[in-house]
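Would you mind keeping the following structure in view while I ask a few things?
Every protein chain except one is present and positioned as in the full complex.
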Amino acid sequence: MDEKKEYKVIGTRPIRHDGVDKVTGRALYGADVQMAGLLHGRVLRSPHAHARIISIDTSRAEAYPGVKGVVTAADLPEAEDRIADLGEGAVNLKYLCDNILASDKALYKGHAVAAVAATSPHIAEEACQLIDVEYEVLEPVLEVRQAMESDAPLLHDSIRTTSMGETADEPSNVASHIQHKLGDPDKGFEEADITVERDFVTGTVHQGYIEPHNATAQFNQDGHLTIWCSTQGAFTVREQVAEILQYPVSKIKVIPMEIGGGFGGKISVYIKPVAALLAKKTGKPVKVLMSRTDVFEGTGPTPASYIRVKMGATNDGKITAAEAYLAFEAGAYPGSPVGPGAMCIFAPYSIENVVIDGYDVVVNKPKTAPYRAPGAPNAAFGSESVLDEIAEKLGIDPLEIRLLNAAKEGDRRADGPVHPRIGFVETVEAAKSHPHYTAPNGKKHHGRGVASGYWFNIGLESSVTINVNADGTINLIEGSTDIGGTRSSIAMQAAEVLGIPAESVNPSVVDTNSVGYTAVTGGSRTTYATGYAAYEAAQDVKRQMIGRAAKLWEVEEANVQFADGVFSSINGKEEEISFRDLCSHLGQTGGPIVGSGTVNPGGAGGAYATHLVDVAVDEETGKVEILRYTAIQDAGRAIHPSYVEGQIQGGAVQGIGWALNEEYIYNDEGAMTNASFLDYRMPTCLDLPMIDAVIIEVPNPGHPYGVRGVGEVPIVPPLPAIANAIYDAIGVRMTELPMSPDRLLKAMGKI
Amino acid sequence: MARKSHVQTTINGETVEFLCESRQSLLEVLRDELHLTGAKEGCNNGNCGACSVILDGRLVNSCLVLGVETEGKSVETIEGLAEPDQLHPIQNAFLENAALQCGICTPGFIMSAKALLESNPNPTEHEIRYWLAGNLCRCTGYDKIVKAVMDVAKASA
Partner (left out) sequence: MQDFGYVAAKTVSEAVTLLDEKGQTARILAGGTDLIVQVREARRDVDLMIDIKSIPEVNVLDYNADTGLTLGAAVECYKVYAVDEICNAYPGLIDATKIIGGTAIQGRAGVGGNLCNASPAADCIPPLIVLNATAVIAGPNGERELPVEQFCTGPGQTALENGEMLVSMKIPAPASNSSSFYLRFIPRNEMDIAVVGAGASVTLDDAKQTIVSARISLGAVAPTPLFAEEASALLAGREVSDAAIDEAAAAAQAIARPISDMRGTAEQRTHLVGVLTRRALNGAIQRI
């Protein structure tokens, strides 16, 4: 990778390829699927947070006019207690199936119990109310520390705590315990002149994508199943549906429609297998849509957590030791992101002595799902607040203490990996010199906070095919669903290789029968890994085109070179032909050219961000106003800077929502009382200033153009940055999220 | 089975007739009966703005209007905005400013912005944010959306 190279396409800001479809309302999302004979499906959900299902009687619903089919867990194949690997790690198949349709127990309010297909959505909804379910209501457990108590109500008899290779004898809600250790933490704390230890509590929050989940399924008489849906990964839908229905992947085609936001929440399947079951039962295509309440109650949010962080430092600000205890709510089934939280918590810093303990704990809430840098924001809320307190007590500038301890290339993370070239220092330096940081900050009840964050990013499999057109354009076929402009960021990498404008690439996101395996749009991997595959596919096209030029000119391939979109012959014959012109000679030189690229790259390269925020606190009401926000991030190389800025701005604002107002509010029975966009308070545009996104480019050695994933890390710093700003404004350390007005009033002693 | 009513209304300048149940919202009628799927359902209770349309010149949430209420009225949807050979200036501004990511909220924002600029061609940033507060976007942080609307206002000034 050449760091100094000037690019022609990369770094420019073309209009996105799917733009016109999306501003005219023509782009088809999952819920927009219409077809003849379509039935409408709705799901009946448990009204109880914890209950044994004694019986389900569907006869009244089946008899209701307009109803064409009803399904329950009894329609799913028997799920033995076995482990399936679905590309995202091992999953217990019984848990997976039970989360689709509860069999023996309902484990959260909103847990799917049965589903109806009918001639109209209203009839399906009415019929759901005619399904008689007899429950034995059990006591729910709704908070991670309570769930860890030895006398807590148990969700599963089958869970035994696994801890570093050992499995306990007694059942527990603690599914697993992990530990990472580096150096000698006890010795490190002895060397410290100052030690700060605090407890933190964070609430359950939802990704809040605007488009509810949807799925339309059709079962043909020959056994072929087609699913139209919005998803972050068509192939993972295919795998999960195949496992749940015990059906071969070769008979399942998943057609990814446009997707209205995901942020990690549209990887797990919920209603897709249900639509398939209903389609099979009725013989008709069935469209199942979730309501917004279904989305809040029945899909995976990101976990609430209890976190304890202890850090020690010398008087000159060097961190000598760090300790973290992370207990994460997995929801109804194991699998919280405590692992990633533990990987990220101290990753911005080079600390010799570290111990991190993580616990994955089941509670009577929806099974959690990834949400943008899953686990890392919770963890950083603790570590970055404690570091701020140390800096303040030592009288050191908060950015200076970060620089003093910053992780660099060659430093080891507590969980093992050694950092490659990373750009953390560069983000802090940029923050220090940003006009925001040097602007006056002295008004009463105004405060400024800073915080940094890390996300490791992932690679995984991607496939791209390029078909060369005779007019010098290319059709680029990919499997990564486009949630935020990745058609363009992928197309631009192919265009750069071939020396053609971005507009000469026609990118298409296609179904699982039409492109090679491609992992989910998630983990900040799409522009990195699918872009890498596009680069490889374009290189393949280039190699083949060189062969065609050689044939045309009757020279050796070794004597053809390609630069700036022009093929030329070296050594002897002086020939030149542009990419575009050569494309018109494909037929006579051997036929069409199809290039392909497949990757599973290992060098995703971690992403760092440092954020600055100014707040005003209304000390009478406890309300926090965001006055100014600057988000600085190492993008490695920004392929399309506008959409990199967009990721940074969007991530920062989701973090602002999480910090200030977003949370699942539960009553004692375990029912979420704010399952609507009215009372689950995501930021509106009136709650925000402009978000200044600053892109730093420290190229990633693991990608041909230096790309680092950018989507996730911007949600990590806002939580602690805002907490630190509130402290600066009113002298109160907020340790519970969200930092909502009532909590501020309490912390200030006003109520 | 619920009985259906016959409704005649004007949609994007064309007279349209449809049958609908009383309980079907204008959003359901647009999407399911007329296959105008540009207006989206995000919350179905008036809190996200993804279903925004203009009814007799006034911005409304189509999920909170009954289809039967539109008898004799005029409805503008996202599908009616562009000319055959060119986009509406707001649509262009959204593209040029990269004011969309997933795009699900975009039709609602564009209709809302259109209604704003028709009633106030030169809004301040605060006026834009106040007007658009009923439209939720979860991807962009609103920055580029607000800038796109400011650009349209500037261009027409």
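Some observations on this one:
Per-chain numbering from 1; labels A and B assigned in written order.
The rule is short, and it goes like this: a contact is a pair of C-beta atoms (placed from the backbone, for glycine too) under 8 Å apart; a residue touches a chain by one contact, two chains touch by 3 or more.
Predicted, not measured: the structure shown is a model, and the values here were computed from it.
The chain not shown here is touched by just one of B:18, B:94 or B:131, and that residue is B:131. The chain not shown here is touched by just one of A:258, A:687, A:712 or A:728, and that residue is A:687. Residue A:126 is the one among A:98, A:126 or A:728 that touches the chain not shown.
Chain B meets the missing chain through residues 2, 5, 21-23, 25, 44-47, 49, 52, 55, 58-61, 64-66, 68-69, 71, 112, 115-116, 130-135.
Within chain A, the residues in touch with the undisplayed chain are 122, 125-126, 620-623, 660-661, 665, 673-674, 678-679, 681, 683-684, 686-687, 740-742, 745, 750-751.
Following the convention adopted for this analysis, only the chains that are shown with their structure count from here on.
Between the Cα centres of chain A and chain B there is a gap of 29 Å. Of all the residues in chain A, the ones that touch chain B in their complex are 13, 15-16, 18-20, 22-29, 31-32, 34, 65-66, 120-122, 207-212, 258-263, 289, 291-292, 483-485, 640, 642-643, 645-647, 649-654, 676-678, 682, 684-686, 688, 690-691, 693.
On the side of chain B, the complex with chain A involves touching residues 1-2, 21, 23-24, 28, 31-32, 35-45, 47-48, 50, 77-79, 81-82, 87, 91, 94-98, 100-107, 110, 128-130, 132-147.
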